[in-house]
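Left out: one protein chain. Kept in place: all the others.
Let's turn to subunit A:
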Amino acid sequence: MSDASLQTQTRMGEAGFGDYFALLKPRVMSLVVFTALVGLLAAPVPVHPFIGFCAILFIAVGGGASGALNMWWDADIDAVMRRTRSRPIPAGLIEPGEALGLGIALSGFSVVMLALATNILAGALLAFTIFFYVVIYSMWLKRSTPQNIVIGGLAGAFPPLVGWVAATGSMAVEPWLMVALTFLWTPPHFWALALFMRNDYDDAGVPMLTVTHGRRATRWHILAYTVVLAAFAIGAGFTGLGGPLYLTVSVVLNALFLLGALRIWRRDEAASEADNFAVERKFFRLSLLYLFLHFGAIAAEAMLKPYGLGGWS
């Protein structure tokens, strides 16, 4: 046995705590926590702070569990893509079976605990979200259709609905507006990433739009989705979710986002390569700010309502 193989074997069996935490996709989890928290705060029912804290924690654990199951299923393509090859499984730190076990255990734990802490409908919605992300998106759509992230984006859009239902125990129009906002935001966000990650998805055989329909078509799709998103996001400002603050934030952000999408649409590959996809990268960063500020404004409107300031009334 060589030193190299001994080293590999030793590393395989002894992952640190941080490696297991990395399986839960902490960056995605932070988005889940934030949007679920806004869903909970926007609900017209006061929630005990400790119950609210537990609800957000269990939703985050559920999101993390689906991340671990996604990493288990996608270990083969993660090893090929530059962006993902340092993840714990392809890096040889954690065995796929461990990720599967952790994912299943945390899924069950989070769903049961959320149902016990809040209500059964919230637990059922969290279970459906995990199922949708792991089975519908990861196992089925991701490798079979270029519409993978469009439909799969629905899983990432559910947390504000789960947060709302955790507070109220029932459905309403407002959380579905938040779901739709995240759902429409996902395609331009991911397609911009696909444009500047270039050969990653191609090498992994993932049928991203850039691979199946070409990069020109992807630029068209980004523009089209951004137009629909802008119309929807600004329109939502006139519903019970919005108010003057939300509307102001939304108009400014959507003007910037539309400008970014237009700039992406006008560029050709030669121009993008010349500046290493500077415009596409900027659009991607703006998309993160876009979602954060929209949900921040929704939360602000809800929190100002008790003082007679939030909303339109």
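Convention: a residue touches a chain if its C-beta (ideal position, glycine included) is under 8 Å from a C-beta of that chain, and two chains touch if they have at least 3 such contacts; residues count from 1.
Methods note: contacts and distances are computed from a predicted model.
S.K.: Tell me the UniProt protein name of the chain this structure doesn't show, selecting from "Transcriptional regulator", "NADH-quinone oxidoreductase subunit J", "Cytochrome C oxidase assembly protein" or "Carbohydrate ABC transporter permease".
M.R.: Hidden chain identified via UniProt as "Cytochrome C oxidase assembly protein".
S.K.: Tell me which residue among A:Tyr20, A:Trp176 or A:Trp220 touches the hidden chain in the full complex.
M.R.: A:Tyr20
S.K.: Take the complete complex as the reference. Which residues in subunit A touch the chain that isn't displayed?
M.R.: So the residues of subunit A touching the unseen chain are 10, 14-18, 20-21, 48, 50-51, 54, 57, 116-117.
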